[in-house]
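The other protein chains are all here in position, but one chain of the complex has been omitted.
Moving on, here comes chain A:
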Amino acid sequence: MNPVLSVKGVSKHFGGLKAVDDVTFEVRRGEILGLIGPNGSGKSTLFNCILGQLPASGGKVEVDGRDVAGLRPCDLNLLGVGRTFQMLQVFPEMTVLENIILAGQEHKGTMFSRLFGKPDAGLTDEAKRMIEFFRLTHQTNEKAGSLSYGQQKLLDAAMAFMAGPKLVLLDEPAGGVNLTMLAHLKERLKAFNEERGATFVVIEHNMEFVMSLCTRIIVLANGRIIAEGEPEAVRNDPQVIEAYLGG
């Protein structure tokens, strides 16, 4: 069986700076892979290359065995890759329900069948289940912009999951979220992974969060992979400790 995501020798150069330098790894079905590294180690750039937001300078990215070079973010999403951004990204003037329906509607039918079909693309029930899963039921008809920061983070994640993607890339899901909400978010992500077999790649600075959520961790420093393995092994790796502490 193909790995869900396979990154082969991907590089990204900005002038002389090698932000991502010949990175190769695979993501297996059903796993939660953590991608960590000090600031400026190339994590977000790597994400952007994988997701078609930035063209890579070299290498190859395959989703489910299919080369995705040149695909736009929307094409990639329709292939089954969801994502969240480092900065919060919801649609503040729309209600929570509409945010979630939007996240699923482009996967239903064709453009013209959507124009002439149901206003909610037949997604209201499914959207409500998703909202319930992320415990936002009381906010269903509130505008997303009026939610607390933590709730918006949950909504952001829920949107990434709505279309039932094969793979979700989460860029700092825990950033700025308070401890209670963080525990809640982690528990929901785990539940989603176990119940629906969803595969995640998570970029995160919060070690506690990554170590307890992920089954495998890759450590980047200066654009290269310096360690890879189970959380415990990575935590004790001298190279990792040096990258973080030695600066």
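Throughout what follows, a contact is a pair of C-beta atoms (placed from the backbone, for glycine too) under 8 Å apart; a residue touches a chain by one contact, two chains touch by 3 or more; residues count from 1.
By our rule, contacts and distances are computed from a predicted model.
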- Task: Look at the options "Branched-chain amino acid ABC transporter permease", "AAA family ATPase", "Stress response protein SCP2" or "Lactate utilization protein B" and return the one that UniProt uses as the protein name of the missing chain.
- Result: "Branched-chain amino acid ABC transporter permease"
- Note on the structure: Touch assignment to the omitted chain, from A:Gly9, A:Pro92 or A:Gly197, lands on A:Pro92
- Message: Given that one chain is not shown, which residue among A:Val23, A:Leu46, A:Val61 or A:Ala121 touches it?
- Response: A:Ala121
- Message: Applying the definition given at the start, please give the residues of chain A touching the unseen chain.
- Response: 51, 72-74, 77-78, 82-83, 85, 89-94, 98, 101-103, 105-108, 111, 114-117, 119-121, 142-143, 145-146, 159, 163
